[in-house]
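Below you'll find the structure, written out as structure tokens, and then a few comments.
Now for chain A:
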Amino acid sequence: MGKPILIRNGIVYDPMNNIEGEVMDIAVKDGVIVEDIDERGAKIIDASGMLVMPGGVDIHSHIAGSKSNIGRLLRPEDHRRSYEPRTATTYSGVGHSVPSTKVTGYRYARMGYTTVFEAASPPLKQKHTWEELNDIPIIDKAALTVMGNNWFIMDFISQDRIEDAAVYAAWLLKATKGYGIKIVNPGGVEAWGWGGNVFDLDEQVPYFGITPREIVEGLCRVNSILNLPHTIHVHVNRLGMPNNCWVTLRTAHTIRRAFGGGRFLIHITHCQFSGYAGSTWTTLRSGAEYIAKYVNSVDHVTLDIGQVVFTDTTTMTGDGPLEFRLFQSLAGKWANADVEVETGAGVVPVRYSRRSYVGTIQWAVGLELALLVRDPWKVCLTTDHPNGGPFTAYPRVVSWLMSSKARSRVMEKANRRALKYTVLPSIDREYTFTDIAIVTRAAPAKLLGLRRKGHLGVGADADIAIYDLDPRKVDPSSDYRIVRRALRRAAYTIKGGCIVVVKGEVVEDISGRSIWVDVGVPDDKIGELLKEVKPRFEEFYTIKLSNYPVPEDMLIESTPIRVNPSI
Partner candidate 1 sequence: MSGKGRLKVVLITGRSVKQGVSKDVSKFFDEYSEAITTCEMNPADIEVIGVPNGGYIDIVSPYGSITVQVKSSSDIPRGVLFIPYGIAVNTLIPPDTEGTGIPRSKGLEVFVTPSNKRVSDVRSLIESIGGVR
Partner candidate 2 sequence: MRILFKPITPFKIPVDLSPITPDNIDGMDISEVRSLQVMVGSKRRRVDEVFSIEVADEGGEEIDIVFMGDFSRARGIGSKMSRGSITVKGSGGVRVGEYMRGGRIVVEGDVDHWLGMAMRGGSIYVKGSAGSYIGAPPKGSSKGMRGGSIVVDGDVGECIGAYMRDGSIEVRGSVGLFPGLRMLGGTIVVYGDCMGRAGARMRDGRVIILGRVGSVLPSFQIEEVRPSVRGVRERLDGPFYVFQGDLSEDGRGRLFISKPSNPELEIFEKFL
């Protein structure tokens, strides 16, 4: 944890504590933020004229696990394009869109990010996910567990055994050291086991007597019973298809319809990919307005944007049928990896081109969502790394959010016909530094229920990003390039009280924490259910039940968060 640190005279943006550009000192001791420290013996950082924010929190990023590794395997050409040699402090690594483990950590840290959530991990392969997460340095990490096509969950829900579904989900989280419930194309990936898909909320999942609506509602109830820190994290049906914004809205609304709001919440992830109107690819339109209108009118929905960036990247998702469709239209490389009983996965390289009609619409939808949803606390900035583009593009996305001039520069070169069907050219909203601090730190931390992250109050983890950027002098609207450059290379990144980045270079290679949720369901309840489940488990799976869990000693710096369910 190093010695105490005093950050002096920084211009602080800490929205959770209502601090907006105040010049103040921040003291760090023993890895947390404290009221004050003895300056003698402390490392003093002169942050005058610099922007100080909590360390960035990424709510949704595919950085580790089986499908990331398939992505890496698939793309030697992506690696040759971007490599980092070994230095005195850092390991070497490669990869533009699917970086290898070590450089993933370094690149996040260089941008001032300190916490990243792996977006989807199948329980059967979660040991793999943790092995990779262990190898990613510096950042704190966690993994969301995919459950939306899990046979046992689906069976319990279809049999109306919600409490058993909850106990099973609790065990899954505990066994795999997962953080929350991820739902990927509910029911659709199971149908992909037969080469099919499910296209709407009320379509039957083959052989399971259940519909996506029932899966989403059921898991939302489970989430609430278990009292999990994060909401259900949903990748909706029909993702990546024209005219899917209606499914997105119906999925969001089904929660309200079933439960009337309250504690029943839903996070729609990489919403851009499910924010399309227009019935075919040639008539594709932005559906962002409809979604934003709904999100503005309710308070049970949050989203991350899944912004598309014009670059060469690699799409990867548990949504196997989606990747197959993508392959059908691109005819390039395609990897598919079904996971028994649980989910699937697919990987397809893509190139988003601003000259393309569809590419331009996609780019606009993400930004429209971010700009049309009025309350920034409902929005998180993501590119659904690497689906919309690699996470290293965040500073570019920030520049688009903060500057309509930056957006216009892109639109000048983008597909003109596409722009006619978006409202983006007419939006003049520009994010403030507070807005940026919210969508990149405070909101994701809040939505994930990370009480010690995303802010700089006393007791928070000392995860701090300092950028060489004076918000009082720089007008992001016109000087967006300066903002972009500053955010790419943090002047300092402090992780858990340790200075890890100075002037955009990694100076200390530490390992971060492994965060997971330890749901306090009584052991006898779990034991009883597992006794019933075991024969079927071993009939369906190809491994023994006892070899399924991830032992806690596999995790580096295991950091369980204990929650008390209402069971």
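The set was built so that all candidates are chains of the complex that A comes from, given by their letters.
The working rule: a contact is a pair of C-beta atoms (placed from the backbone, for glycine too) under 8 Å apart; a residue touches a chain by one contact, two chains touch by 3 or more; residues count from 1.
Quantities reported herein were computed from a predicted structural model and do not represent experimental measurements.
Undergrad: Which single candidate from 1 or 2 touches chain A in this complex?
TA: Candidate in contact with chain A: 2, the rest do not touch it.
Undergrad: Which residues of chain A touch candidate 2 in the complex?
TA: 74-78, 80, 332
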